[in-house]
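Note that this complex is displayed minus one protein chain, with the remaining chains in position.
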Amino acid sequence: MATAHSRIAARFMLAPAVLMLLCWMIVPLAMTIYFSFLRYNLLMPGMEQWAGFDNYSYFLTDPAFFTALKNTLLLVGGVLLITVIGGTLLALLLDQAMYGQGFVRIMVIAPFFVMPTVSALVWKNMFMNPVNGLFAYMAKAVGLQPFDFLSQAPLASIILIVAWQWLPFAALILLTAMQSLDREQMEAAEMDGAGTFSRFIYIVVPHLTRAVTVVILIQTIFLLSVFAEILVTTNGGPGNASTNITYLVYAQSLLQFDVGGGSAGGIVAVILANIVAIFLMRMIGKNLEA
Amino acid sequence: MKNFVRALLGASALCAAMSPALAETLTIATVNNGDMIRMQKLTDDFKAKNPDIDLEWVTLEENVLRQKVTTDIATKGGQFDVMTIGTYEVPIWGKQGWLVSLNDLPASYDVDDLLPAIRGGLTVDGNLYAAPFYGESSMVMYRKDLMEKAGLEMPDAPTWDFIKEAAAKMTDKDAEIYGICLRGKAGWGENMAFLTAAANSFGAKWFDMDWKPQFDGEAWKNTLSFYVDMMNASGPPGASNNGFNENLALFQQGKCGMWIDATVAASFVTNPADSKVADQVGFALAPDNGLGKRGNWLWAWSLGIPAGSQKVDSAKKFVAWATSKDYLALVAEKEGWANVPPGTRTSLYENPEYAKIPFAKMTIDSINAADPTKPTVDEVPYTGVQFVAIPEFQGLGTAVGQQFSAALAGTTSVDEALANAQNLATREMTKAGYIK
Partner (left out) sequence: MARAVSTRHKTIVTILAWSIGFLIFFPILWTVLTSFKTEAEAVASPPSFLNFSWTLENYTEVQSRSNYARHFYNSVVISVGSTLLGLLIAIPAAWSMAFVPTRRTKDILMWMLSTKMLPPVGVLIPIYLIFRDTGLLDSVPGLVVVLTLINLPIIVWMLYTYFKEIPGEILEAARMDGATLWSEIIHVLTPMAVPGIASTLLLNIILAWNEAFWTLNLTAANAAPLTAFIASYSSPEGLFYAKLSAASTMAIAPILIMGWFSQKQLVRGLTFGAVK
């Protein structure tokens, strides 16, 4: 259908978005790359000097770097696992006929609207605190020793908090996908004697693949830069148990105001994020083909 | 739709530009602690005296505030006319010439009335670069009833050994009473504020005169193993994530026997509206080891004016008002003496009315016991009691804090944590060029 005329017009229409994003990406990126080769601390102006790859070698040889890399992947992977599985189950449930479906749905969506700092504070102090928290209270009520979430399992606790925020998103996308499922096909399968479980495996799951892909892709983008939740709950500790790459970059650029080191860290984070993205594309990208 | 967007953008730009043209508007960045909030509510008094100056408040949580004002002043962004900063920032910024000197405040301000320890921390090369709004140190807050039950009596100036013994005797874990509550959450202003100050009294220091980190020394080992042992035996669960607020909540619930923390906490724990144990709280100086230094810190939230501000004269008027004797009297009159911002002026502690406040004497004694210009037993190249006043400290302090919180949580040993801290610090100091 595309004529030469419309093809040119199409370029023009694409142009603003591409150009704006290009500027948004190129200008700060170029500045960041430039800064990453400088010894440049914001608090000591006039001392900037060429540093070569020093900033990179310091960032990459930071003893916390590999722990942080591992934590980043665990955090992304853990939250994805919980939200995809939990989201599917939730979607299956919400897809059934029930009373007050709209109300249940709004209760389920609600965590998505809460700002990360607030949810982290609420979880840390009102739920997970081993002395005053609700979980401790419930444990004591049944005669158990309260579990010290943020000290004994800091990363898992943060995964739980983040997963709570993203579960609604996954559940809703999967629910929408489920609602578009061909009912007749399901009924036909039921008549043929397929059990609930095999119907789920052979009809529902394949139908959901695309939606799951979308959930994974969008969430990964946001989860790679999780940071407020860590700052509020554990400050990356104890040890480096809950430090991720973004937190390391934060420590460089906004605690030390080491613009050089922070920029190098930022560039490393971008490269890692893109590696993850390419990997994801390879694995699931074909599901996105329209 | 296009027009609508344009209208929307236009309208918002208009609103932004609509600040009154007649009066000069000062934008004041401040931290959201109780005393500042109170000041915000008392601005009518300032307005009455200075009808041509409008005040615009930006009140933020401490970490966000620090991040914002530092970025702004270092890039000369010019968003603020008055900034609330602490004793950590003032020496660093003052040295850079980023702050307006306040040496020319009017005589009525009586700058000699400022407490010497606090004033010293805010002065660089003879220039006062920020005016203290309130000052604090740290001290021991304890439960008189529990102390009595344990058969002990708290001296005014306890030793660490006494604290440890008392903590063990007061602890009754079945009744959820923990002898000692201390900060454990990683962070340069969290666990490291306490530990650095405590380490001073153990004879430890961050760096020697060649800026070489000292975590491999005996003194730090004593400090950290003492802290970890005492907290394991007599501290609350989850201590490695407790900061000021978590401990405050525990103490107010009656779950702590002793708590060593900021002197400002005294007014919270003795306030019957919030605290179950308000009438049972006693105070003592932070402990020592007989080495000549006590384990208490010194901090002052202060008002500074960024160099290059177009409104220096109005800003000075405001700073002088907010940190004046008259302001203290104004708060006393409206809210009572207990709510006066503490720790800045000698005259306040000479006031017989103020002396009736139970924690007044211990606060001033604690402040006087700290010396930011000579914080440690041995000579060191840095200033600052619970911090090292160099730009690298925030990041380094937090990284070391993570190691120490791991030692407290039991995920690493004390020796391992110290070895890691030593490596980290050596790396950072080499990178920053202190170690050649």
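Side notes on the structure shown:
Lettered A and B in written order, each chain numbered from 1.
Convention: contacts are C-beta pairs under 8 Å (C-beta built on N, C-alpha and C of every residue); 3 or more make two chains touch, one makes a residue touch a chain.
The model shown is predicted, which means the values in this text are computed figures rather than measured ones.
Within the set B:Q40, B:S101 or B:S225, the residue that contacts the chain not displayed is B:Q40.
From the options B:D52, B:E148, B:D229 or B:D274, the residue with contact to the chain not on display is B:D274. Although one chain is hidden here, its contacts on subunit A can still be listed: residues 1-2, 6-7, 9-14, 16-18, 20-21, 24-25, 27-29, 31-32, 35, 42, 90, 93-94, 96-119, 121-123, 125-127, 131-132, 134, 137, 164, 167-169, 172-173, 175-177, 180, 183, 187, 210-211, 213-214, 217-218, 221, 224-225, 227-228, 232, 245-246, 249-250, 253-254, 259, 262-263, 265-267, 269-270, 273-274, 277, 281, 290. The missing chain lies against subunit B, touching residues 1-2, 4-5, 8-9, 11-13, 15-16, 19, 27, 29, 32-34, 37, 40-41, 56-64, 67-68, 71-72, 75-80, 189, 243-245, 248-249, 252-253, 262, 264, 268, 273-276.
Quick note on the criterion: only the chains that are shown with their structure count from here on.
Subunit A and subunit B have CA centres that are 35 Å apart. Residues 39, 41-45, 54, 58, 62-64, 124-125, 129-132, 146, 148, 150-152, 231, 233-241, 243, 251-252, 254-258, 261 of subunit A touch subunit B in their complex.
Chain contact summary for the complex, subunit B toward subunit A: residues 63, 67, 70-71, 74-75, 92, 96, 176, 185-188, 190, 236-241, 245-246, 249-250, 253, 255, 391-392, 394-396, 398-399, 401-403, 405-406, 408-409, 411-412, 417, 420, 423-424, 427, 431-433.
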